[in-house]
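Only one protein chain is missing; all other protein chains are in place.
For clarity, chains are labelled A and B in written order, and residue numbers in each chain start from 1.
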């Protein structure tokens, strides 16, 4: 299967390890992964901060870059939700842009969705002998409605001890530019999330979104808790031969 | 332009060209409840109201027993055999006995419509004790069935348990301004 990887600007710039893990995982499962070089950013930061014009330009760019592919996989619930949920609202119904968006959006999948719904695998043959807790992230949970897809995948990882995260459905406080526009409330939410993570005794906090992990991980790091954060793709890419993939 | 005309004009400008809306009522408008009396009694009890389920023939004696020598408002049109206690006026009564217009099993609600035997709205509000007799046939399964049975032209009071507040730390406390004790006799 020919799959286009939408790496997302955050992963591309700050978390290349997640992209490498996604590529190795998809190849292991028999996919022919392509990386359209012209891709940039889905436009979420601009749209959600109130810069719609720039956001619409980026949305148009995205639809042009990915129009030709059968399936687009994004290792980010938030960016996938932006494209699927918010793109259609950015343009007038019936306009030229609307048709292009309607064409491309159904082909865009978050990674766990693609594995379970399209490839129909819930055991990807991974090995990760650690105690892990999973934060479902808001846009994956309430936007994309990923439900138990990510945890089904994690449960089938050999050696992995999945422990439930208390109040998992509560926002971590990242919220894009919210984290810097309302730093006090964002930090208070992050501190509560961190407390819940620590209560699980997990070594690793996993999520399908590096932006949330950047916030929670940054708080965990500042508090010197020793708990690592890892993207879902990195855990699923880990095997006995390639231990733990790369964990940047 | 009058305020009325101006507001109406603003509305017309605001919704000009807005799409029409279709209302689909796919929710339950009737429900099958195996034992209406039991469900209603359970739900009333959940509000910490006192519930008695007794045969119709025993109702007058039960009322008399419960009321004792309390000073009671006797609403117009109350069945003569339900009158009990010492007759009293609005401001010196300890309690009131009424019937009801309809009762809702799913929510444990009784509805008064100021009809015969139900008193004025003040009569069921000012005294601290309200004893309400519900005949089994007056109980409907859910809210839609109750709304359909009621007459909007009459003033209605829907009562679900005794007066309560959750304003202090969201702890429910029974009894603020309305009757602090609600007692319901279901006559089956």
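In this section, contacts are C-beta pairs under 8 Å (C-beta built on N, C-alpha and C of every residue); 3 or more make two chains touch, one makes a residue touch a chain.
Basically, contacts and distances are computed from a predicted model.
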Given the options "DNA modification/repair radical SAM protein", "Iron-sulfur cluster-binding protein", "Succinate dehydrogenase subunit B" or "Branched-chain amino acid transport system permease protein", say which is the protein name UniProt records for the missing chain. "Iron-sulfur cluster-binding protein"
Write out, one label after another, the shown chains that touch the chain missing from the document. A, B
Residue among B:6, B:76 or B:92 that touches the chain left out of view: B:6
For subunit B, which residues reach the chain that was dropped from this view? 2-4, 6-8, 10-15, 18-29, 43, 46-47, 91, 104, 106-109, 114, 120-122, 125-126, 143-144, 147-148, 152-153, 155-171, 173, 175-179
Spell out, residue by residue, where the missing chain touches subunit A. 7, 9, 11-17, 19-20, 23, 35, 37-41, 43, 45-52, 54, 57-58, 61, 86, 89, 138-139, 142-143, 169-171, 173-191, 214-215, 217-219, 221-222, 248
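The working rule: only the chains that are shown with their structure count from here on.
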Computed distance of Cα centres, subunit B from subunit A, in Å: 52
